[in-house]
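Excluded from the complex is one protein chain; the other protein chains are retained at their positions.
== subunit A ==
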Amino acid sequence: MNVTQQVLKSIKSARRSVYINCRRKFCASQCTMTSRHTHSKRIEGLDKNVWVAFTSVAADPSIVNLGQGYPDIPPPSYVKEALAKAASVDKINQYTRGFGHPSLVKALAQVYGKVYGRHIDPFKDILVTVGGYGSLFSTMQALVEEGDEVIIIEPFFDCYVPMVRMAGAKPVLIPLRLKPGKKTITSADWFLDPEELSSKFNSKTKAIIINTPNNPIGKIFSRDELQMIADLCIKHDTLCFSDEVYEWLIYRGNQHIKIATLPGMWDRTITIGSAGKTFSVTGWKLGWSIGPEHLMKHLQTVMQNTLYTCPTPLQEAVAQGLNLNYDLMGQPECYFTSLAEELQGKRDRMATIMQEAGMTPVIPEGGYFMLVDVTSLNQDLSHMGDDEAYDYKFVKWMIKEKVN
């Protein structure tokens, strides 16, 4: 089978999985003798997933993959070495403390204590989870339920909506809007309208989810913007779930601010971080939630009833990596700084490539991603069928027809 045929086959299977909802239900009732093997209501309508659909398509090695967010450059050698070393210690191959391996939670408390400028209790204020994803899930399950509304800022990392829905609550969406009329667009040109945001809060609002730096735009919320959100949270007694997995990937001229450090916010904020994005090891699937004990204890309850504990050797290795970099914080050798420096060059190079190809990039202030406006290419995609959004068709066209 040649490459084009392979890609076509992959796309076919992706289309199958994206449209699986209706077809699978029909097939299920035909294939089984029983009608009682029905799924729970909580997953109704949640079976589509963009990563499951598109990662299988992009898995063909002949496709240049700038899709899912993971590096193809190696992680720092000291974290890999730390992992190999950890796995050679007998007890590190066995269960550790449920809410987080002691050396890891202590390392996190130390690093973030410095960043937050406050004492963080390693055992009460921290939960180690299966990636930032697992932190989001634990937070939602612990604190959100039927009758609640959760404000989500668009564009959003796609899992926020299904997680809110799985928790039985209602997502309330508010878009970032683009300031018109600018020639070179950066992620800072996307902003929240204060009145529009305020109108979304009501007595049912349990929480607002923010993501800074934002995926996919790369926006870093400014202090004023965070203060505006904080004021509303305090006024309406709302929680704030702050997804900060890209917190170290801040490009020159920008500053990452933790909403939890604003007055009145520590007590109502859960901040989410990721070892995967911090150390370029997404395949380690370790993350953490940090917040006040009276909130964190509920996330810990969820943890003890869902997966109980995270893998030990990975936690030990991340602890080593954090300790090493804690000593280097503020210096150029610190990975938290050096990675951003390295990615700045790649960001700028990608922006140039896009511009030379006739597209309009949105230069991100932070994070892993760059949005690109392809309108000016005026690409005719009518041959791709008309049952999907233009951008879905464009992406599939690029995979299928731009393989060389």
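Throughout what follows, contacts are C-beta pairs under 8 Å (C-beta built on N, C-alpha and C of every residue); 3 or more make two chains touch, one makes a residue touch a chain; residues count from 1.
What we mean here is this: contacts and distances are computed from a predicted model.
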Answer for the undisplayed chain, UniProt naming, from "RNA polymerase III RPC4-domain-containing protein", "Proteasome subunit beta", "GPI ethanolamine phosphate transferase 3-like" or "Kynurenine-oxoglutarate transaminase 1 isoform X1", is "Kynurenine-oxoglutarate transaminase 1 isoform X1"
Where the complex has a chain not shown, which of A:Y112, A:W190, A:F221 or A:W284 is the residue touching it?
-> A:W284
Of the residues listed, A:I63, A:A142, A:M265 or A:I290, which one is in contact with the missing chain?
-> A:A142
Among A:D90, A:E195, A:D327 or A:D380, which residue is in contact with the omitted chain in the full complex?
-> A:D90
Using the touch definition up top, pick the residue from A:S187, A:S289, A:T312 or A:N325 that touches the left-out chain.
-> A:T312
Which subunit A residues touch the hidden chain?
-> 24, 27-28, 31-34, 36-37, 39-43, 46-47, 49, 51-52, 55-56, 68, 70-75, 80, 83-84, 87-88, 90-99, 130-131, 133-134, 137, 141-145, 159, 162-163, 166-167, 237, 280-286, 294-295, 298, 301-302, 304-314
